[in-house]
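Here the structure comes first, spelled out in structure tokens, and everything after it is commentary.
Missing here: one protein chain of the complex. Every other protein chain is in place.
What follows is chain A.
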Amino acid sequence: MSRLEAKKPSLFISDPLTKDTVSQSLSLLNRILKSCYGPAGRLKQLHNGVGGYVCITSQSSAILGRLSVSHPVLKVLTASVQNHIARFSDCGLFTAILCCSLIENFKSLHVPSCTVIKISKHLLSLCTDYLKSEACGCRVSVDFSNLKTLLCLARSILTSKPACMLNATEVDHLAMLIVKAFMFTIPCHVETKAVLGKCVTVPVKGRRVLDSTVLPGLLIETPEIQFAKLLSVKRISSDTIKIALFCVSMSGDLFNPEEGTITVHHRISLEMSELNQLLNVGKQLVNDEVGLVVCQKVIHPSLKQYLKENQVMAVDRAGLSVMEPLSQMTGSKPIASIHSFSPSCYGSLKDVCTKSFGSKHFVHLIPNDTVVCSLVLCNRNETAWDELKCACETAEHVLQLTIKEPLALLGGGCTESHLASYVRYKTCSLSTSSFKDVDCSQTQYQLIADAFCRSLESVACSLSHDDEILTDMVYGHCWLVPSGFPSVSNWSDLLSKCGCGINSNTQNLNWRLLQPHFGSPTIQSCPKEPSVDAADLLTLDCFAAKYSGLQVAVETANLILDLSCIIEDQN
């Protein structure tokens, strides 16, 4: 009998955005995220009241994943940013800050949300068209024959995560490792559709960052291998070892939950027969001159012993995660049957050796074709290691995104301020027909365009937490005034390079303060594209991630502005 319970009526809240609670929690979230942004971002310590694991971080993925947001509107916002991070890994804070600022700025205008949405959609298309066009002044194309831009990309990501606790040499070392690991994963023989390989991160905690390294092939942790000092593996030739990969349990257990009852007559041992079968498998492997057997699950000790006696190395409990890269790397097919298998399933390896890092022992499988590599990542303590791992994975992902679309955006706030000045310039010279298109007056359009630009600039402003930020009127780039100097009239004495490092202070660029709270002068000319002179230490951002983040931020802000009511199911 089913039990019927009366459903409680839902809670209906109309016009949620006009409520104080929303604006308060929104601005709190915005302040938290802004303070995390950039290389000088402040760290956040996340822990619960009853102790346990403490997380020190400034990354959006870590913060948003652990923060429990109660308000439904903020839930939508954080879900949206988290989805963006899941797709692109990078630019999560950018998306979140921009989205919060857009909502706050648009909300204060008191223009009907329908009009705001239409206009901001139009402004967004201005930005995206510009970023996609050849004339775009804030993007650089990435040349894969020159590693410099790739290193810049990796370095920018590492430096923007202060919780990794890295110094300049360590950043350089890791950036080099990341690019090297990325290079390993690119297949040498490209067919019609190239598939990138995999970089497996191996954790080694409590060691110096400079001990980190990249190795081609896979490392499988095996605690017992330390006893076998000398590795004697049967080889077919000096650089070929046959490998067999099993995904079925070789433990000799009979237990299978799916099957029915088995009645066994007295004095018949099925375990015995199972073990015999395993030993038959061992014989076949030896006969087929297999040198290495890797099993996803457990291998029976007798079989292991037998294989060892015949100079066949056996590695068990490899786990599901290594199966795919292992099969990709060796060309072997995981065998799922211990009754019959054909020699066509075997793969080959170049070499096998043992490696030790700290207290951990590994078998190192070296393939012929290195599409799989292992990044041995060291850091001093647990929390810093977690942060570093996240940063390295982000960098790896960004490089993968960049190979799809070989472009990068200028970092250090320059893209944001440049885009803002471009939009300001464009909206000054807009024809009346485009106002008709979006069904609004020119004043409304100007108001919203200004709020849009201020939101973009406020992202750039969050890069500095105490210092003043300037923008120039020629390139529209972002300049950071070093702290400790009083406000002076002649800024050119203090400034050396812009945020991304592409422009240096060679001429008077007509600076002004970048303050998102005041209206800014109309811009008469389109911001120029700087002449790129292979500057070494550029700060670069991932194009795909920022491009999508910009769109997601505007779309999410529109989504939230469009809310007319909230219905909370109380059941």
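The rule we apply is simple: a residue touches a chain if its C-beta (ideal position, glycine included) is under 8 Å from a C-beta of that chain, and two chains touch if they have at least 3 such contacts; residues count from 1.
The definition used in the following text is that contacts and distances are computed from a predicted model.
Trainee: Given that one chain of this complex has been left out, which of "Mitotic arrest deficient 2 like 2", "NADH dehydrogenase [ubiquinone] 1 alpha subcomplex subunit 12", "Coiled-coil domain-containing protein 84" or "60 kDa heat shock protein, mitochondrial" is its protein name according to UniProt?
Mentor: Matching "Mitotic arrest deficient 2 like 2", "NADH dehydrogenase [ubiquinone] 1 alpha subcomplex subunit 12", "Coiled-coil domain-containing protein 84" or "60 kDa heat shock protein, mitochondrial" to the record, the invisible chain is "60 kDa heat shock protein, mitochondrial".
Trainee: Taking the entire complex into account, which one of A:183, A:233, A:366 or A:559 touches the absent chain?
Mentor: A:559
Trainee: Using the touch definition from the top, which of A:36, A:64 or A:117 touches the missing chain?
Mentor: Answering carefully, the residue with contact to the hidden chain is A:117.
Trainee: Which residue numbers on chain A touch the omitted chain?
Mentor: Residues touching the hidden chain, for chain A, are 4, 7-10, 12, 14, 16, 72-73, 75-76, 79-80, 82-88, 112-114, 117-118, 120-121, 128, 247-248, 256, 258-265, 268-270, 272-273, 277, 333-337, 339-340, 342, 344-345, 548, 551-552, 555-556, 558-559, 562-571.
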